[in-house]
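Below: one structure in structure tokens.
Removed from the display is one protein chain of the complex; every other protein chain stays in position.
Labels for the chains are A, B and C, by order of writing; each one numbers its residues from 1.
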Amino acid sequence: MARVIVDVMLKPEIHDPQGEAVLGACHRLGFGQVSGVRQGKRFEIEIDGPAGEASLAAIAGLAGELLANPVIEDFSVHAAELPGRRHSPGSLRACG
Amino acid sequence: MARVIVDVMLKPEIHDPQGEAVLGACHRLGFGQVSGVRQGKRFEIEIDGPAGEASLAAIAGLAGELLANPVIEDFSVHAAELPGRRHSPGSLRACG
Amino acid sequence: MRIGVVTFPGSLDDQDAARAVRYAGARPVKLWHADRDLRGVDAVILPGGFSYGDYLRCGAIARFSPVMSELVPAARAGLPVLGICNGFQILCEAHLLPGALTRNAGLRFITRDVRLTVENTRTAWTRGYGAGQELTIPLKSGEGAYTADEATLDELEATGRVVVRYAAGAPNGAARGIAGICGETGGVVGLMPHPEHAIEALTGPSGDGLGFFASVAGAFAKAAS
Partner (left out) sequence: MTGTSEGEESAPEASEMGCTDTVEVAAGTPDQPQPYAELGLTAGEYRKVREVLGRRPTAAELALYSVMWSEHCSYKSSRVHLRKLAPAPAQSGALLAGIGSNAGVVDIGQGYAVTFKIESHNHPSFVEPHQGAATGVGGIVRDILAMGARPVAVMDALRFGPADAPDTGRVLPGVVSGISFYGNCLGLPNIGGELAFDPCYAGNPLVNALCVGVMRHGDLKAAVARGAGNKVILFGSRTGPDGIGGASVLASATFEEASAAKRPSVQVGDPFMEKLLVECCLELYAAGLVEGIQDLGAAGVACATTELAAGGSGGMRVSLDAVPLRDPSLGPAEILMSESQERMMAVAAPASVPAFLEICGKWDVEATVIGEVTGDGRLTMTWHGETVVDIPPGTAADGPVCRRPIARPADAGALAARDPAALPRPAGGAALRADLLAMLGSADLADKTWVTEQYDRYVGGNTVLAMPEDGGVLRIDEQTGLGIALATDGNGRFCRLDPYQGTQLALSEAYRNVAVTGARPVAVTNCLNLGSPEDPAVMWQLAEAVRGLADGCAALSIPVTGGNVSLYNQTGTTAIHPTPVIGVLGVLADVRRRVPSGFAADGADIMLLGRTRPEFGGSAWAHLLHGHLGGRPPEPDLDAERRLAGLIAAAAAAGLLCAAHDLSDGGLAVALAESCLSGGRGCRAELPGEAFTYLFAESAARAVAAPRPGLAGEFRSLCDEHGVPAERIGVTGGDSLDIGGCFSIPLAELSAAHTRTLPALFG
């Protein structure tokens, strides 16, 4: 069992009304230091077996075919650092 | 200028019909090794200045107030490894 | 003639499309997403709705249905196909049409009677209209903003493949006000507004939409006579 993350973002040249709406709201809420926001999707995918090269390649295939629309979106695939890790509210990670 | 990432996922106990629909599609497409999918949101936020502790804390505040719905979602905040990095189709990262 | 209407899980306007086909004097034939079978129909409609809930991306999952594996080659070989709303999204996802449909500019679902200008009357589905004719037809969608890269948009314009355009500006932020386009040969047409909801004044804003169905039906009536 492993967890693989697929991040899907609109291509930079594609208009992102959601990101713009969030940016506007940031400014209204007084977060003036925010200069741009893009909103995309994040998939947490549980797979049987380890998240080795082969699995990551398979998931990349899945992402290219199903999870992202290559006409408008880019994606990236990576193994999650801790399978089963739960997001807790406001946890700060300095990793990337 | 730095880029901060906010990942927003439904809390584990909250039903995720989106993830389930994707899981069903994975199986129909022959990706049998996928045993679970959760679908969430990813925000890429550009900020003025560096992504230090103070900025991350401010963004965490923003996330709790605006980007995530704390009733049903958890979030995490981290600095992006490369400010300005663009996702390219199919890029594989083994980081976390 | 017989016009197939595909039902995917989550299709909603399939009954309405079938009714429009009937009103146009043709025979609707039910097609099921899970069957690799077009039942010998003369044309196909992919109706509106939320196939598979459209949770991932509109049309993303429906594209992989068994029926699509028959439809895609048939469309490439000239079978007329009309994709309405979700059907348009499916046609784009299946790469039968270029571009994609993205979130409305206002981020909200919009139901609105919109005015459209018919710009291409050479397609199988619009040949019954006059060039430049204005239609009033309901639009109802949350992800209806047509998008493509500039080169594609230029090419669509240059080759006359913009079939219908919003006459008073796109309410959803669609690129260049594009409401519907066609494939290279004009057999495959996709549009976001719903002509099947404008087939009579009793239940719609007008009867203007009937022409899409009558166009394809009339073409066959002519061919048969």
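Everything that follows uses one rule, which is that contacts are C-beta pairs under 8 Å (C-beta built on N, C-alpha and C of every residue); 3 or more make two chains touch, one makes a residue touch a chain.
Note that the structure is a prediction, hence the values are computed from the model and not measured.
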Check the options C:Q15, C:T136 or C:S206 and report the residue that touches the missing chain.
C:Q15
Full-complex contact with the absent chain, from C:Y52, C:Y129 or C:Y146
C:Y52
Out of C:G4, C:P28 or C:P138, which is the one that touches the chain we can't see?
C:P138
Residue by residue, what part of chain B touches the chain that was omitted?
10-11, 13-17, 20-21, 24, 69, 71-72
Identify the residues of chain C touching the omitted chain, counting contacts across the whole complex.
9-10, 12-13, 15-16, 19, 48-50, 52-55, 108-112, 138, 140, 142, 194, 196-197, 202-204
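Criterion: only the chains that are shown with their structure count from here on.
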Distance between the centres, which are taken as Cα means, of chain C and chain B, whole angstrom
34
Whole-Å separation of chain centres (CA-atom averages), chain A against chain C
32
Geometric centre distance via CA averages, chain B-chain A, whole Å
5
Check each residue of chain C and list the ones that touch at least two other chains.
56, 60-61, 64
Taking each residue of chain B in turn, which ones touch at least two of the other chains?
22, 25, 29, 39
Would you tell me which residues of chain B are touching chain C in their complex?
17-18, 21-22, 24-25, 28-29, 39
Seen from chain C, its contact residues with chain A in the complex are 56-57, 60-61, 64, 92-93, 98-100, 102-107, 145, 147-149, 173
Chain A partner, complex, touching residues on chain B are 1, 5, 7-9, 12, 19, 22, 25-26, 29, 31, 33-49, 55-60, 62-68, 70, 74-82, 86-96
